[in-house]
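Omission of a single protein chain aside, the complex is shown with its protein chains in their original locations.
On to chain A.
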Amino acid sequence: MWYLCVFYHRLLDYRIPEFESLADLFGAFGDKRSSDFNTQDKVLQWRLPKHHHPDSPFHFVHLPYEDVARKIANRSILVKGIYELWGEGNDFEELEEAVKSYPDERKLPYLEYESTFKITVDSFGKVLSLQEQNERIQGLSYIPFKGRVNLKNPDHNFWLMETDENETNNGLPPVVKRRIFFGREIGVADRKLIPMYQLKTRNYLGPTAMDAEMAFLMANQAQAAPGKLVYDPFVGTGSILVSAAHFGAMTMGADIDIRVVRDGRGPDCNVWSNFKQYGLPMPIGLLRADNNLPPWRPGLKEVFDGIICDPPYGVRAGGRKSGGRKLLKGIVSPYTVPDDKRADHIPSTAAYTLVECVHDLLDLAARMLIMGGRLVFFYPVLREDGSVETHFPEHPCFKLVATSEQMLSSRYSRVLLTMVKTSLYTEELALAARIKHLEFRENHLKWLENGNLHSSVFSPADAESGDSKVSKESKLKYRGKYV
C-alpha cells in the first residue's frame, strides 16, 4: 500500500537512506536470513506529489504492511510522520472530492461512535494562525466523524497538511505547488530523543564527539538493535556507541588514546559515565588498540553485526598509529625501553593518514562483520573543484548502499557511507582489495595524504579570485540539501 511520508526538512540526503535501512530492519523486504545478499536491491518504491521537487518534505512510499510503517516512523529521526492518505488536492474543493471518493471501508472503522479522535493542522512554508486552523478543521465537516474529540490521548489522529506555493523567500524548493493532504496517522517520530541526548548536557565530551542527531542516524544506518554487537574502532568519548546502545545493541569500542578511553576527566566523567548518564547498558568491551595493528586473534571473523565510526581525517583531529615518526622512516632504529621504565611508558605514535586508515577499516570490516552486516562511516570530500563525480573507497566484499552528504563549510563536506557486506572474506579478496586500494590511492587520493585536507580546509581564501562578494549576493535563499 502507498503511504504519505512527511519528513523533517533537514539533512535531505539522509532521509531516504535512513527510511530504507529501517524498512530493511523491520522486514519490509522479507525475512533477512533467507535473502540473497548479492542480488537483492533493497530499495523501496517512492513517488512525489504532483509538481513537487525531490527536496520536498512530502513523499509517497510503498510499504507491505502498516506495522512496518509504524515501526519505521517511531524509530526514525528524520521522518515526521507516516499517514494513510485519505485525499489530496490543490485546493479544498479538490480535497473534499478526493476524501469523499476514498473507499468507505477504509474510512468508517476509524470514525465509529465509541472512538476518540483529534485533527491536527500542519503547514509547510507558512504559518497558520489558530483561527485559520480552526476554520480548516470546521471545513472538514463533510467527513462523518461520529466519535468524540480527545486532544490528549485520542484513538485516531488525523492530519490536515498543506504546503505553500514556492515564493521567493520562504526557503521552499523550486516547483512546489500548493497541495493539501488529509490522512490518518500511522506513526510519528520521537524527536524527544535529540534534546535528551544533546551534547551540551553530556558529561564527557571530546573535540570530535558526534552530535546526537547524527549519531542516531548512523545507528539507524547500521540497523543497531537488541541482540546485535556494534563496534567502533575510533570510540573516543563513545558518542556513536551511545546511540547504538539506546537502540538496544551491545557495544564494543577501541581507541589508541588511553587518556580518552580509560582516564576521561575524572571518576564520573569518562566513557563509562556517558552510558550511565542515560541509564544505558555499558559497552561490553573497551580496549586500547591500534587500528593499524589490530589485536584480533587469527581466524576470528564475522563477530560484529555493525561497525560504525567517524575516522580521524585530520581536520579536527588527526589519526595516530603505533610506532614513532622517526622509527617508521628508519631514522632511528627500534629501541628497547628499559625494564624499570616500562610500566608507565607511553609508546610513541606516528601520524596515520586517512588513506591508510580507510584501508585498514575496510579490511577490518570485511573480516569482522557478519554477512549482511553494515559498515557505516564518514568520509570527507572537498567541495572546491565542484566536481560532481566523487570516488569513494571500495572493497570487493562490500556493496555501497547509501551516500549522504552533509556540508560542513564552503570548502568541504562529509559523506556518510553505508556499506553492506555481500561476500565472504577470503585471502584472495583481501589481496584484490589491497591492489584496488593502491590504484585508488594513486588516482584520487593525493589530497588525502597527511595534512593536505587540513590545509585545503583552513588555508586562507585565494586573494585573486575576489568573487566572494558576488557569490554572497547571488546566494539563493533556497539552500537545497544543505539545510
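The rule is short, and it goes like this: contacts are C-beta pairs under 8 Å (C-beta built on N, C-alpha and C of every residue); 3 or more make two chains touch, one makes a residue touch a chain; residues count from 1.
The rule is short, and it goes like this: contacts and distances are computed from a predicted model.
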UniProt protein name of the chain not shown, from "Integrator complex subunit 5", "DNA replication complex GINS protein PSF3", "Multifunctional methyltransferase subunit TRM112 homolog A" or "DNA-directed RNA polymerase III subunit RPC9":
"Multifunctional methyltransferase subunit TRM112 homolog A"
Specify the residue from the set A:68, A:261, A:375 or A:453 that touches the hidden chain.
A:261
Decide which residue listed in A:23, A:180, A:217 or A:286 touches the omitted chain of the complex.
A:286
Among A:207, A:279 or A:298, which residue is in touch with the absent chain?
A:298
Touching the missing chain, which residues of chain A?
226-229, 250, 252, 256, 258, 261-262, 281-282, 284-290, 293-298, 300-303, 322-324, 327, 334-337, 342-343, 345, 347-348, 370
